[in-house]
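Quick one: this structure, given as structure tokens, is what I'll be asking you about.
Note that this complex is displayed minus one protein chain, with the remaining chains in position.
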Amino acid sequence: MLQNFSYQAPETLKDLYALLKKSNGKATILAGGTDLLVNMHNNWISPESLIDIKKIPDLKGITFNPKTGLSIGATTVCIDLINNKDVKKHYPLLAEAAHNIGSPQLRNRATIAGNLCTASPCADMGCSLLALGASVELGSADGVRVIPLKDFFTGPKKTQIKKHEVLLRIVVPAEMAGAKFGMRKLKRIKGHDIAVASVAMARTAKVMRIGVGSAAPTPVVTADLAASTTLEKAVAAAEKVICPIDDVRAGAEYRRFMVKEFVGQIYPELF
Amino acid sequence: MLDNTPKKDLNYVGKDVERIDVVEKLTGQALYTADLEFAGMLHGKVLRSPHAKARIKKIDVSKAKKLVGVHAVLTGNDLDYRVGLYLVDKYILARDTIRHFGEAVAAVAAETPAIAQQALDLIEIEYEVMTPFLDPKQVFDKKAPLVHPDLGSYSYVEAVFTPVPGTNIANHTKLRKGNVEKGFKEADYVIEREYTNPNVQHVPMETHIAVGKWDTGDRITIHTSAQSPFTVRNLFALSFKIPHCNIRVITPYLGGGFGGKAGIHLEPLCCCLSKLSGGRPVRIQATREEEFSLLPCRSGLTYNIKTGVNKNGKIVAQKMTMYWDAGAYADYAVNVTRASGFSASGPYEIENAWVDAYTVYTNKPFGTAYRGFGHVEFSWGMERHMNHVADTLGIDPLEFRKINALKPGSKTMTGEEVVKNTGSVTKCMEAVAKSINYGKLTAAELAREKKTGMKIGKSVVALQKAPAMPPFTGTVMILKLNEDGSVTGSHSLTDYGMGTYTSLAQMIADVLRWPIERIRLPIENDTDRDPYDWQTVASKGLLLSGNAAILAAKDLLDKCYDVAAQALRAQKCDLDHDAEKVFVRHHPKSHVTYKQMAVGYAYPNGNAICGPIIGVGRYIAQGLTNLDKETGQGNPALDWTFGAHGLIVEVCEKTGAFNIIKVASAYDIGQVINEGSVRGQAIGGMIQGLGTAMCEGYIYNDKGQLLNPSFTDNKIPTSLDIPEEIDCIAIETPQIDGPFGARGVGEHSMIAVCGALGNAIEKATGAVLTHMPIRQENVWKALQNRSGKKATAKAAKPAKAVKAEKPAKAVKAEKPAKVVKPAGRAKK
Partner (left out) sequence: MKITLTVNGKKYQRDASETKNLLHFLREDLGLTGTKEGCGAGECGACTVIMNGKTVNSCLILAVEANGADIMTIEGEAKNGKLSKLQVAFKKNHAVQCGFCTPGMIMSTRALLENNPKPTVEQIKQAIEGNFCRCTGYQQIIEAVQDASGQLKKKEGLKRA
């Protein structure tokens, strides 16, 4: 790296909180590094210190409880999610979404939490976890707070996380276990590429939700729709939450078209 | 042919021989430039312009100079040297004027890359941003800002190029054959359309890197990832007015080049930084981002084709106008313009031809050689156009191509006569047509359409290319006999992945009749130790170096025979040889082994004769001429390699998504030397061509700033992007002056495959595409613009010929071109 920074790897949450507090907002959390180190390589950011959270046992692991749902620890990487039995059984959408991320090398390092914290509009876990009505648990020396993922993203690369906070885990509600689902991702090549537009949908007996990526400043989700929502209404709901732009990856018009097209493709899979 | 060994006696030529450089590459032991360490080495970094055009009002490097660990800081003011391959137009660092986004403005050498970066950050520059000239088609606009106001004062290769001072034209290549206007008058149809290509990056996996050391007394050593060590040396010597013998250029293993490393790039800057640092070696390794704008790319092309054609499908006249978007410096672009100018028609005979090919300076990153040397770009237009014309006539596009294909007796655009041994483009087309079941959908394909709901389309395209090189292009192979009877070669063609050295070793082994294991051709090259080779470009390597290798092997044998004749008291005509020895043919026991003679033959009493043995083979292209500057007539072609691609695609008519089901490629390569290498070149180039076709290309904003200088937004094909099925076919019409009859194929695989994709998509869906790359979104847009009828629907018989007076309008991917067609049948 061409930059200067310090590196610390706390082994307990308590130490992490203390470090975060002491750094006064100057420290940056390092998880898989697949986003952070790229940004540093490109000189887009130059953090003073990196705090590696991968040594902290409390942030590890995936657990499923039929009452409380799925908990994804902050240092869970894509491949863990893809191979997890509970995920495969109850939330296969998440395995598919994680499989959509990057290349095998990336999936071996990239964390699910990091994918959300980067808050890129194209984050593949963003639209899928939104469709599943997930929430995130943020912790700091001041305590723990839980916020719904739909309120988490506040703008491109911006989230509700405060400087001294860490995302502890992602919680996917139990009622979404076994939801019917589908995901589509528009890429420019068949090999690894970030989403040019993406749609993830989930439906239970009670509710239908559509998460959309790369079609608004953040990943977005429709309001909770009735499980019986018609295709036309579903398309309309998706259209309502997006505001795509023209950029080097695609034109707004095509993004809009493809979002609607994807909703149409997934819809029959939900019944 | 220089060697007439009967095919049955060949042990290596034509066989599937493993590469001679593969073990070191498989184990990570091959040393590339970045793997070398030099005592005291400093790290150079370059400050790049964020603007496409600007004046440097002020540049202050005082803070950077003071930083501890910094050894040298340079700006354009320090370096009054211009470099240039054909037209000497580029300062090593921009002086006063910035001409493209990413241009080098200042450079630093420091003890670590991080310190060098910090120093760059301390350089203060004030720019006056100016309006860039970005659209090459505006070249005739008198008000257009000039990229090089001093063009008239630059030196250039006058026999070949024609810059037009006072304009942005770096070169105007003309070709005039027959009488085009008369041809158009006689034609039943005149059909015109325009096709465009963006700048494209080569993307060798190894980025450019050089380590330069400028010692006191002006002795210079350069280790570099260059394709053409002697060109680096020559241009360096000319720019700095230093004797050639003082400059040593070494090329270690190279991680790909594709033309992007053909010229001189980072080397002068490394050396100037070294000189200022008191002779410490300075290394500059380009970042991937720098590959896109600091280093050169492929020129863009806008290609207008106007074709006069008869009802029976014979092209009678064609006017071709090329606007090459060369970017800020001429580099190879002027020669790309020349080379593509003389073959702009593709492998078709055009009785009356007119070409105006302009190399246009613009304020963009500059273009250089890129695999195909202009042919990938113009073939996109030409092969799309051939289908367009055929569709208009209602003739099958393959049939139309066959009618017009070059064949024995036809004349190329420069007036060269095609003979039987030139090769057969028709055979290539027929082979791929057969491979893809051209002209119909098989039952399996119909079932697939039904299952997927997608539409399948097929196309066949043809291609040709001759090496683009000066008529005096030459090379040398030296073979040195070692003590144990093995040989070590010395040669300066670089093998940056193509496998040429393996092919050369095969040829040498077959001429010597030795096992290939006894032949070593070191992959690294060194201008101090190895003999001259012009450049490693143009698909001329196998032919020229192959001939040199054969001659060297024969010379080596001749020297061995001299020794044996003397030692055995025999006439040379009575001698023969095998893998171990030279012997008397009618007395095989009377022999001398290579081991015995390698360093000088010694008689039992100690008397010695002859000294160490080397064989030398020199070869130069025969009978080539410069082209007449007014008419483009002459003989520029060492050889023509013809080829064809057949492509099957399936397209979703709703979203524009498409999958390439199959690509079959055939080339008339004269003689296969190495099966695996031919197939490797064929597939590798074809996929690189598909990259150009599907996803690559520069995107700028209206200020001329490059928006996608990374793999994030300039995608290249991955393993998941290759066709489901690939077929490679070799046709072998021997090249009489080719080694064992062979001719080159390195670039050809990349040519025309883009047109094949565009044509197959149109065939499947009627979507008309005239701009590359073809992204899914572009297909979708083209589908929206489809007229009610499919463009490929069979055309009715033309009522009456209609002549085009005005050129068709510029065409963007979204809109199909205006086609001048028989009255009443023109579609919107």
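Here the chain labels run A and B in written order, and each chain numbers its own residues starting at 1.
Please note the rule applied: contacts are C-beta pairs under 8 Å (C-beta built on N, C-alpha and C of every residue); 3 or more make two chains touch, one makes a residue touch a chain.
In this text the structure is predicted, and so the values were computed from the model without any measurement.
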| item | value |
| --- | --- |
| Shown chains that the omitted chain touches within the full complex | A, B |
| Option touching the unshown chain, where B:Val203, B:Ala549 or B:Met597 are the choices | B:Val203 |
| Options A:Lys21, A:Lys60, A:Arg109 or A:Arg256, residue touching the unrepresented chain | A:Arg109 |
| Of A:Pro10, A:Gly191, A:Gly251 or A:Gly264, the residue in touch with the unshown chain | A:Gly191 |
| Residue numbers in subunit A that touch the chain omitted from display | 1, 3-7, 9, 30, 32-34, 37-38, 41-42, 50, 52, 54, 79, 102-106, 108-109, 191-192 |
| Touch residues of subunit B, complete complex, unshown partner | 16, 18-19, 21-32, 34-35, 114, 203-207, 253-256, 258, 287-288, 427, 431, 496-499, 666, 672, 675-680, 682-688, 710-712, 716-720, 722, 726-732 |
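Methods note: only the chains that are shown with their structure count from here on.
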| item | value |
| --- | --- |
| Residues of subunit A touching subunit B in the complex | 1-4, 42-43, 186, 188-194, 248-251, 254, 257-258, 261 |
| Residue ranges of subunit B in contact with subunit A within the complex | 113-114, 117, 289, 654-655, 694-695, 699, 707-708, 712-713, 715, 717-721, 775-777, 780-781 |
